[in-house]
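What you see is the complex with one protein chain gone and the rest in place.
So, chain A:
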Amino acid sequence: MLSFFIRRLGTFVPTFIGVTVVAFAFIRLLPGDPILLLAGERGVSAERYEMLQEQLGFNQPIWKQYIDYVAGIFQGDLGTSFVTKRPVLDEFMALFPATVELSLCAIILATIIGIPAGVIAAVNRGKFFDQALMSTALVGYSMPIFWWALLLIIVFSGNLGWTPVSGRIGLMYFFDTPTGFMLIDSLLSGQPGAFRSAAAHLILPTVALATIPLAVIARQTRSAMLEVLGEDYVRTARAKGMSPLRVNGIHALRNAMIPVITVIGLSVGTLLAGAILTETIFSWPGIGKWMVDSIFRRDYQVVQGGLLLIALVVMIVNLIVDLLYGLFNPKIRKG
């Protein structure tokens, strides 16, 4: 297990270096001069332009900018936003918990519904339930998240008034947020009704964000289960007279989990991408909206720092997923 871990970690470093290059290059390859964009119709004089270039370090040769950037990373300095003038890391830390909270809720919802749905569909292969479930999943998978989220708001908040429209908590609640996770902070605050309000605000964004991963997980579980259900050992287990629940739930599902875990792991990336739209619509103060704003403003430091941090999170999650494989399938550990 240890050697597997070390080998896996070995690929981590080059990936990380690659990410720094991509993050650095990406925002600079986009056309658009941040200073001109900041000045807009008003324009900026040539002297002033030069001064700002120098102040922001854009007059340095590109390789020098890259080296400064990488050197900064090793000192834990991801630079400063040239718009808000605040350190990128501070902004990320203030916003990231909101994204994590939402993504965790979404992935939990997608998993606890998606896996059983996939299992049930596989067991009832070809029957009505299977077809209904898989068609629904296809619809869920192909739905534009933007439209779907708005529809949820209009129906459940606007027309029915069941859920709040947007935000993380009712505006009358006002307390310190030490963890950044509203569900936890609202409990810690001790204010009556705060937790309820925070939970209510989570419902629609969670559903919107979970939709695509849910569909993917359900479909993946179904196909993995179908494959396993045809295996000899399953037939043997059945022949031994094991109850269908034990056969499907333990023997088959456990072996079908590898591709399912892969999909769950991969959907972390999808979730972070989906969070960009979901957060914008639900006014959810997470990193998705922050990144979009920064790309439009060509806020180089934020975009490259933010991309790096997000990539780091995805890489760590994938590392954990790889380790989980080993837990489910001893063959991978040795291989």
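What we mean here is this: contacts are C-beta pairs under 8 Å (C-beta built on N, C-alpha and C of every residue); 3 or more make two chains touch, one makes a residue touch a chain; residues count from 1.
Criterion: contacts and distances are computed from a predicted model.
Trainee: So which of "1,2-phenylacetyl-CoA epoxidase subunit PaaD", "HTH-type transcriptional repressor YtrA", "Dipeptide transport system substrate-binding protein" or "Pimeloyl-CoA dehydrogenase large subunit" is the UniProt name of the chain that got left out?
Mentor: The chain we cannot see is recorded in UniProt as "Dipeptide transport system substrate-binding protein".
Trainee: Out of A:Val44, A:Leu89, A:Ile203 or A:Ala273, point to the residue that touches the absent chain in the complete complex.
Mentor: From the options A:Val44, A:Leu89, A:Ile203 or A:Ala273, the contact with the absent chain belongs to A:Val44.
Trainee: Consider the whole complex, including the chain that is not shown, and state which of A:Gly18, A:Gly158 or A:Gly230 touches that chain.
Mentor: Considering all chains, including the one not shown, the answer is A:Gly158.
Trainee: Which is it among A:Thr20, A:Ser166 or A:Thr262 that touches the chain not included here?
Mentor: A:Ser166
Trainee: Considering the whole complex, which of A:Gly32, A:Gly230 or A:Pro244 touches the chain not shown?
Mentor: Answering carefully, the residue with contact to the hidden chain is A:Gly32.
Trainee: In the whole complex, what residues of chain A lie against the chain that is missing from view?
Mentor: Against the missing chain, chain A presents residues 31-33, 36-45, 48, 52, 55-56, 80, 82-86, 91, 94-95, 150, 153-154, 157-158, 161, 164-168, 171-177, 191, 280-283, 285-286, 289-290, 293.
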